[in-house]
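All protein chains but one are shown in place.
So, chain A:
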Amino acid sequence: MQRIIKNTDTMVEDMLSGFLKAHKEIVAGGSHSRVVKSVHMEPDKVGVVTGGGSGHKPAFIGYVGRNLCDAAAVGEIFSSPTAPAFLNAFEEADRGKGVACLYGNYSGDNMNVKMAVKMAKKLGIEVRTVVANDDVASAPKDQKEKRRGVAGEIFMWKIGGAKAAQGGNLDDVVQAAEKAVGRTRSIGIGLSPCTLPSVGHPNFKIEEGTMEVGIGHHGEPGIEVLPLEDAAQMAKRMTDIILPDYPFTAGDEVAVLVSGLGATPVMELYILYDEIVKELQQKGIRIYKSYVGNYFTSLEMTGATLSVMKLDDELKQLLDYPAESVGLKQF
């Protein structure tokens, strides 16, 4: 393992310690050691919370900041945060107007959030949840409730965070976040696997010269394994899967997010993005705003995800609203 490690058992603590020191103008630690909160806690606002396993930097804590998430619960690598961590994130974010917990669809997160919401209720904190399920490859469309949340979660946080910042009540924030999720579709392609430092070897394989279409953020197998393709073919394959699923059609305006999975050079993400633009143009779909970079990664996996969100006037305005976090800055 060619990795930077102090101790494989304390990777998350060690990372958090560095993260909080590096970004103290944006984030601070919560009273629970596995919670990160924004230093910009405007009063009188609906709280926005997220959380998830570690290893996806800048997700999840990288989206805590001004006009984005107010707090995030931090789990072990690829493992849900505990219920007490989610509870503390709710407490840190709550300003008496309720909390919207915006997270991804994984069984561990579902259980811990469910328990934390119950505990919060006893403390008089109202929490509503929105569960992202943008990954088209993880289940057929008729079982949409089984789909995982992937990089499309960033749109959910951006939209929900902006709605809360603009004074929306809990209903408004939940509706806006649901709208963002409902209009977003994602797909990933994996080119090489990742290794949990505590395990020491990859627990899945992607053979040299092949690619896994539809791979999940933890190496969950995708739809099919194919011979490695070039950027244009990959872009066509990705758009061919997600565009008909929503469906996105000629005349639509969309936001596009291309994220690396961790170890793919950012240069290659732009090569892929350029081909995606061609595919969308050909279909008459207009790109309003784009994000290209390592927005939601999976340790040192190589590959990329594509997320597309269909916009309307409300979503455009919320997307354009200023925000400042480690993972996303918009002025």
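Following the convention adopted for this analysis, contacts are C-beta pairs under 8 Å (C-beta built on N, C-alpha and C of every residue); 3 or more make two chains touch, one makes a residue touch a chain; residues count from 1.
Rule of thumb we're sticking to: contacts and distances are computed from a predicted model.
Undergrad: Which listed name, "phosphoenolpyruvate--glycerone phosphotransferase", "ABC transporter ATP-binding protein", "HTTM-like domain-containing protein" or "dihydrouracil dehydrogenase (NAD(+))", is the one UniProt assigns to the chain that has been left out?
TA: Missing chain, per its UniProt entry: "phosphoenolpyruvate--glycerone phosphotransferase".
Undergrad: Pick from A:H23, A:K97, A:R148 or A:R237: which residue touches the chain that isn't shown?
TA: Of these options, the touching residue for the absent chain is A:R148.
Undergrad: Which candidate, A:T50, A:N67 or A:S138, sits in contact with the chain we can't see?
TA: For the chain that is not drawn, the touching residue is A:S138.
Undergrad: Among A:G161, A:G216 or A:G262, choose the residue that contacts the chain missing from this document, as touch is defined above.
TA: Residue touching the chain left out of view: A:G216.
Undergrad: Please pick, from A:N7, A:S198, A:T249 or A:S290, the residue that touches the omitted chain in the full complex.
TA: Once the missing chain is taken into account, the touching residue is A:S198.
Undergrad: From the list A:P81, A:G262 or A:G327, pick the residue that touches the absent chain.
TA: The one listed residue touching the chain not shown is A:P81.
Undergrad: Suppose we count only contacts with the excluded chain; which residues of chain A make the list?
TA: 9, 53, 75-85, 106-108, 111-112, 114-115, 138-139, 146, 148, 196, 198-199, 203, 216, 218-221
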